[in-house]
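Remarks on the structure that follows.
Note that this complex is displayed minus one protein chain, with the remaining chains in position.
Now for subunit A:
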Amino acid sequence: MRTLALHQWRRNKGTFLGFGVIILIAACMLGSALTLLFTVGPRYTALADELHTADVDIVVPRTAATADVRDVIDHTTGVAAVEPHDVLLMDTQIHDFRGTDFAIRTMIADADAPRTLNQTRVLATSGDSGDLYIAQYTARFGQFAPGDRIELQLAGHDESFRIAGVVEEMEFGNAGSQILAFSAPAARFAQLERDHPESRMTEYAVRVDAGADPRAVRSRLERALAQAGTPVAAAIDASSVRATRMMVSQLIILILVVFAVLVTIVSLALCTFHIRNIVETDRTDMGVLKALGYTGAMISRAMMAPYLLVCVGATVIGLALSTLATPAIGSLIALQAGFTFHAQADMRAWAITIAALAGVTLLFAWIGVRSLRALQPIEAIRGTDARGRRHAMRPLNRMPGSARTAVSLQQAAASPARNLLVGCMAFLMTLLVSFAATLAYNAAVTPGNLYNTLSTETPQVIATPAAGGNAEAAQRIRAIRGVQNVIAYTTARVGIAGTQMPAFVSDDFDATRNDIRYEGNHPATAHEIAVGSALADAHTIGSKVKVSHGGAALSYTVVGYIQSVNDGGTVCELTNAGYTRLDPDFAYSPHTLYVYCDGADTAHVIRAIESTCADLVTHTTDMERMRDTSQQMYGSIMSAVSLAMLILAIGLTGLVLMMVIRSTIVRERRRFGILKALGYTSGQLMRQIAAALMPATAAGAVLGALVAGMAARPVTDALFATVGVMRSQFDHPALLPIAAALALTAVQGALALGFATPIRTISPYQLITE
């Protein structure tokens, strides 16, 4: 049996190696995916436990942090322990955050205050004294280092800090929670408290009872405090923060698993195809072996053994390679999620990968050799074995076209199994290439599509007017050359069902350039509201919803739904009058102005605003620069993903074609030798081989293009829905699937011609005299 297995290996080394390469790729992807699956979550949990991260954090204005409030919190069901701390919470502009101005709320804590909950760990320091500690996400993503200066606009006032160090903190992590954490040494913190009294807050870090759901406890706390008339400035829970931070890793794991499964399917299809080929061509030899006394099971095992060994060997190598790939992916996850993660090999991941790939390889190899068990020796030797007898080809006079065309078509129709394999490959790869092309088109060719899909409204310039100067500032800015439109668009905060959320306030929602509404209408009156996707299930269009702010709680009619990826769909829209009902002071407070340019240089517009509205506008932000930076970042990532998909498609196509054509040449050597003897040139035979694959390729590519054209939008929408996008701004040009099909057919044809060159080495004389 060992001899037989070695014989199979020697005869089909090339095919086994090709099979091994594909399994290696699958193992590398699956190994990485499983390693991340088994290690990212536990690492996150371990860090959160190490730093005693609170389950719920509630932030209230310091003036409202009374003993009664503490009492309410202590007595809320599910609360086990509470630790209050003085903090500052304010709207902040972080200048030069990854090259742009980044607007987000920041919470600054006293770095020297002792803590039991929400501890931090210093990862790097500047050595000498600085006056601000930044979180790891801010450092890595924002591209800051200890010793750098960081410019913050805190509640409208510019401040400059020297970064004292970078800390690990698990309370907020990344920008997904809409708050970034900082801490300052005691003296600096005290000064900030004096400079920003309106931002003084008390943070209640809460530990919930064992088994309690942090989300539920948080909701109870928000409702209890709202009932007590206590304004809640911010509320987060560890479960929601974890979900937001782990979203990227889950997406990456999902993509890796899908690709690994795809690659594995291709390799297994090849395995079955190849084994069936061998069984067919060596049927006489099999019959002889059986006549000698070998059982069907023994022969089957000898044939399956090389596949199993190659699979295990390739899997181990693939897993070893994954130890190089996984850290790179882990680093990306750590960057996005904002915690320290170093990917390490996980034995469970390895064991599962080996078991899964070896198991399915055995199964598919067994499917390929099944017919051997029923093989009758003498029938196989005589060639009268019904299963082994290959069907006669379709007669040439039934094939259309000239004599040579008919011969090519006859060859094309000769092997249904080969056509199925090649056709399915073309179908799958056309889908893949089409999807990659769509991604690249919307991320790199028209980058605004991807950006608008993932973002809320982003004008070119944001201008913050002084109190009482809203209308005049808007009027003056409109008069600046290059300005197309100015609308008031302010982000406030309200509460719905005890949950605090951003509220976009404007009378000009229809004038926005990125419509985040996906159903119904924007609010148009003082009694209307549009709610985010997270609230859609609980609030149908036309229903009433209670909205609270400060001590007020008023009823509004839901008129539409909006999306917001950053807020997880927990947002709403109100008109100016609608928000003023909740906060009468809003009419007199500054309303953020969104400035839209007509392609003019935004720097010029900003200079014009600063010169003509110096008395009315306190600050301007170049959003175009931020948008460009984000678009470039998204575009690079998506282009890289598209390129990887393209390379994978071409690589897989090439591998499959190489093995199909090699096995064809081996199997049909005698036929090629006879045709050469008759006078066919090597070039003619190579073209015949390539042409024989074209009908199946073209059929698969056309079907793939049709499915891609019909399914691209629903699939993309479903994919984006997993991250909270309810309205995709992607374009799906019909040309892309068509181009993908044409390109793939051309590539497959070119590759087939290339792989058919071993035909040249076939000597007709040798074959005839063999």
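Methods note: a residue touches a chain if its C-beta (ideal position, glycine included) is under 8 Å from a C-beta of that chain, and two chains touch if they have at least 3 such contacts; residues count from 1.
Keep in mind that, in the parts below, contacts and distances are computed from a predicted model.
Asks: Considering the UniProt annotation of the chain absent from this complex, which name among "Integral membrane protein", "Ion-translocating oxidoreductase complex subunit E", "ABC transporter ATP-binding protein" or "Flavodoxin family protein" applies?
Replies: Of the names offered in "Integral membrane protein", "Ion-translocating oxidoreductase complex subunit E", "ABC transporter ATP-binding protein" or "Flavodoxin family protein", the absent chain's UniProt record gives "ABC transporter ATP-binding protein".
Asks: Check the options A:Met347, A:Ala403, A:Ala467 or A:Ala614 and report the residue that touches the missing chain.
Replies: A:Ala403
Asks: Which residue among A:Leu292, A:Ala374 or A:Ala392 touches the omitted chain?
Replies: Of all options in A:Leu292, A:Ala374 or A:Ala392, contact with the hidden chain holds for A:Ala392.
Asks: Touch as defined at the start, partner being the missing chain; which of A:Gln376, A:Thr446, A:Asn576 or A:Ser682 qualifies?
Replies: A:Ser682
Asks: Could you pull out which residues of subunit A are in touch with the chain that's been left out?
Replies: 383, 389-393, 395-397, 402-404, 406-407, 410, 414, 670-671, 674-683, 760, 764-765, 768-769
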